[in-house]
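Take a look at chain A:
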Amino acid sequence: MAAQGPQVCLEVRQIKKYFGDQTVLRDVSFSLPAGEILGLIGPNGAGKSTLFNIISGWQKADAGSVFFFGQEITSWTPKDLSRAGLARTFQVPQIFPEMSAWENVLMGAWLPPQSRPSFSKAQEEADHWLSLVGLLELRHTPARDLPLAQQRLVELAQVLATRPRLLLLDEIAAGFSLGAVKRLAAGLAKLRDQGLTLLLTDHLFNLLEEVADRVLALDRGEIIVQGPPAALIHHPDVVSAYLGTRCGAADNGEA
Partner candidate 1 sequence: MWVGTPIIFSGLALGSFYALMALGFSLILSVARVFNLAHGEMILLSGYLAFVLWQFFQAPFFWLLPICSLALLALTLPLHYLLRRLPEPYGLNSLMVTLGLALLLQSLLLAWFSADYRLMRLDWPAVAIPGLDFSFLSFQGLLIILALAVTAGVHLVLQRTFLGKALRATIQDREAAQVAGINVNQMGLVAFGLGGLLIGLAGPLFAQNMYLYPAAGTEATMIAIVVTIFAGLGRTRNILLGGWLLGLTQSVAVFTMGSKWRELVSAALLLLLLYFRPEGLSLKKER
Partner candidate 2 sequence: MQRIRSRPGPRARLTVWLLAALLCWANQPLSAAQEIRLGEIDPLSGPLAKHGQEIHQGILYAVEEANARGGVAGHPVKLLSRDDQSKPDVAVNQAQDLIFRGKVAGLVGGYVDSLVGPISQQAARHRVPYVASASLQQAFTGNKNPFFFRVSCLEGIVQPLCQFLSQTLKTKRVALLHAATPGATEFSDLVQADLHRRDIATVLQEKFRPGWPDFSVFLLKVPAARAETLISGGFYGDNLILVRQLRQRPLGLKAFIAPWGVAYQSFIDEVGQAGEGLFGACAWSPGITQPGTEKESQELVAGFRKKFGKDPNTTTMHGYTSARALLAALETVLQEGAKPTGEAVSRALAKLDLNLPMERLAFDAHGDPRHYQQVIVQIQKQRLVVVYPPERATGQVDFSLAAR
């Protein structure tokens, strides 16, 4: 955008991805300014997960490129991206089951030697991130004894401890109660205000409604609509994409 405007954190240019003869992503392009929360929405099979994986280095695009603060990161590995400040969470939380919630977050603070904090500093950070996600009282509970929703929050806190500049959250609020969604939204908004950029995907609108600045709707591999969440929630194209997925299947005789 304009030179005086906010920095562009993430720029995705014409990403294509095929699986066999199926086109999963066709020419997907968007840009995400720093300090913004962008949501990515779409029905199952829209290509959200694939796009997510490509941006975060877990899958390779067949064409197109990705830029992170102006640097091309298209073929970078997740390890490189993490060091550069691009981190993500997973639908199945990648946590350490036998370690306590607090120890899990502490592991996020185990950065490469040049940026690693001292043990006491790291412990302070772990406390800080745990209280941000509201789990400070459960800090000594082994992670595998926590319900899935709280495991997701532990993973979030762990990822925050890696000091990311861009955070990708993969359906983090799935299964959360309304109250939990609101609390999470408040936390994420606070992070955005502190300078973090966020890209959230979700299957449903609940979290994005609360906190996203802008939402992209994806259907069958392409962006069909973008705009503020309120505008998209009743947008006919979005609605029909969701409904269409169910009816279209019956119409076309697919399974």
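Candidate entries met the following condition: all candidates are chains of the complex that A comes from, given by their letters.
Of note:
We take it that contacts are C-beta pairs under 8 Å (C-beta built on N, C-alpha and C of every residue); 3 or more make two chains touch, one makes a residue touch a chain; residues count from 1.
Owing to the predicted nature of the structure, the values given are computational and were not obtained by experimental measurement.
Every option in 1 or 2 comes from this complex, but the candidate touching chain A is 1. Residues of chain A that touch candidate 1 in their complex: 78-79, 82-83, 90, 94-99, 103, 106-108, 110-112, 119, 122, 144, 158-159, 162.
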